[in-house]
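Removed from the display is one protein chain of the complex; every other protein chain stays in position.
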Amino acid sequence: MKQFISVNDVPDLPLLLKTALDLKAEPFADKHLGENKMLGLIFFNPSLRTRLSTQKAAVNLGMQVMVMNAGQDGWALETEDGVLMNGNKAEHIKEAAAVMGRYCDILGVRSFPELLDKERDYSEHVIKQFIKYSGVPIISLESGTLHPLQSFADLITITESGIKKPKVVLTWAPHIRALPQAVPNSFVQWMGVADVDFTITNPKGYELESSFTKNVKIEYDQEKALENANFIYVKNWSAYNDYGKILTDGKEWMLTEEKLKNAAKSKIMHCLPVRRGLELSDEILDGPRSLVLDQAENRVFAAQAVLKSILSIL
Amino acid sequence: MKQFISVNDVPDLPLLLKTALDLKAEPFADKHLGENKMLGLIFFNPSLRTRLSTQKAAVNLGMQVMVMNAGQDGWALETEDGVLMNGNKAEHIKEAAAVMGRYCDILGVRSFPELLDKERDYSEHVIKQFIKYSGVPIISLESGTLHPLQSFADLITITESGIKKPKVVLTWAPHIRALPQAVPNSFVQWMGVADVDFTITNPKGYELESSFTKNVKIEYDQEKALENANFIYVKNWSAYNDYGKILTDGKEWMLTEEKLKNAAKSKIMHCLPVRRGLELSDEILDGPRSLVLDQAENRVFAAQAVLKSILSIL
Partner (left out) sequence: MKQFISVNDVPDLPLLLKTALDLKAEPFADKHLGENKMLGLIFFNPSLRTRLSTQKAAVNLGMQVMVMNAGQDGWALETEDGVLMNGNKAEHIKEAAAVMGRYCDILGVRSFPELLDKERDYSEHVIKQFIKYSGVPIISLESGTLHPLQSFADLITITESGIKKPKVVLTWAPHIRALPQAVPNSFVQWMGVADVDFTITNPKGYELESSFTKNVKIEYDQEKALENANFIYVKNWSAYNDYGKILTDGKEWMLTEEKLKNAAKSKIMHCLPVRRGLELSDEILDGPRSLVLDQAENRVFAAQAVLKSILSIL
């Protein structure tokens, strides 16, 4: 694999999935592969799971890791082309990406969207400049529109259940802040290539970008959507069409045990961080339905499989 | 050892002390023990000695280390149970602790008290939630009420002197900020199980929590307390009874050479950071009495002995 920006970069998904499960069984079996290889991680935004799980994955493979918080450890970076740099940004992403590419064999980049300008965010200009200028394979640690390491970990988690063609429902949840569409977009993409029966449910107005959802069932009645679900993925996102807006407080969309009366065996998923009492009830998060910690744990093996695959072509 | 939150977690203190001294003599002798083991360090507050000495200790044992500054690298964490999370805290400590426990074999946690609510601080709710939810052994890197790695390093330093049953005096010192009671509480605890003649001296009103001091001599006359001391531990703390308050500027309590006329051979200890000219005079810190750098150095071997002991049960 040459890069990992979306599911489309994966040449053989069943193989990658098998690699992840094998690594989970024997995390240190490939420790020689990363010898003398350096992974650089650059964060334009906060991170707990991604930061730690990707480090752990690299270390499991015998790699070294260097972590940078952009604009905090280093310089504020200019990302626009052709500008006169006379503001408060001291370095252009062209140089920063190229320099990091000279120091690292693989780079991971986290850069959230600003949610102000749809075209700009969906152009993925930050991660694309890293791809263009760094000269090394790039791994998305969540970009403006996608979070493939999360979705891969989610798929690992679903696969581990052993249920054949499970019913998977992605349900919108309320939140007090406008959040990116990266996690839901990405989850939809990965469910599209997995052997699952997939449905999205969200309040009207919260439709995701149509290229992601063109072959996907959308059911606006949450209760109906949840019926007999095996996996319910709970996640907030801000509106795509009325870009970056919160259209409703949507409190009636918070998932509770009461809503699961027709989905008795359903497992509940969330990418974390989760707002307790707002997105998901304490009873669900603290109960036996919750897979959120397994998802978080699988982030290690998702990242490790991706790194292993990229290391094999270096 | 299953965790290291206070001296009460140590099953065999003489053995742990011997381990530390052996490791100081041969720091790399046990480098195989930490192979494929990950230490996670999470800091809710600043740290120099603890941050670096604990990393060094882990590396000496062949462990890997990941360091997080909570709320800076990651998300602001909610620590209250059962709240509706609609404020500025994006993640609950329940998830954060549990996730870190999936990535790390041992976790170290630093969390200072807020000094606003005695019951809350003394309930140790932050470190207790890490113990409850992380699923892995927890090491205190200074909690609301205790700083056991510091006290253990202090005991190593006193032990290295070879003096039998030394007289040890903990003396309050002035400061411009309200500081936690963690270092003095903890030092009192450790002196309570060491073979020393121990006295506390402080201005009236600065009595520590009584369960710590119940069998300890308290002498309000500093000069009298210092007489013939072998070791004088200088430290500021804010009031416990009038919780978190600075009751007096207490300038007359600053330790100077002049005050040591009846303690000619006494060595001076401080956990650092120290305010020169406020807590301790330059002449003492820069003179031959000072053990502050030996204490700091012994932080490595305190942490290394603790990690070694915990690794042995993993």
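We just call them A and B in the order they show up, numbering each chain from 1.
To be clear about the criterion, a contact is a pair of C-beta atoms (placed from the backbone, for glycine too) under 8 Å apart; a residue touches a chain by one contact, two chains touch by 3 or more.
Remember, it's a predicted structure, so these values are computed and weren't measured experimentally.
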Fill in the blank from the handout: Among the options B:Leu77, B:Ala296 or B:Ile310, the absent chain makes contact with B:Ala296
Fill in the blank from the handout: Filtering A:Leu17, A:Leu48, A:Leu61 or A:Met100 for touch with the omitted chain leaves A:Met100
Exercise for the section: Decide which residue listed in B:Asn69, B:Ser266 or B:Ser309 touches the omitted chain of the complex. Expected result: B:Asn69
Handout entry: Interface residues of chain B (partner: the chain not displayed)
Key = 27-28, 43, 46-49, 51-53, 55-56, 59-60, 69, 72, 176, 272-278, 282, 285-286, 292-293, 296-297, 300
Practice task
With the missing chain put back, which residues of chain A would touch it? List them for me.
Solution key: 36, 38, 40, 64, 66, 68, 72-75, 78, 82-86, 90-92, 94-96, 98-100, 102-104
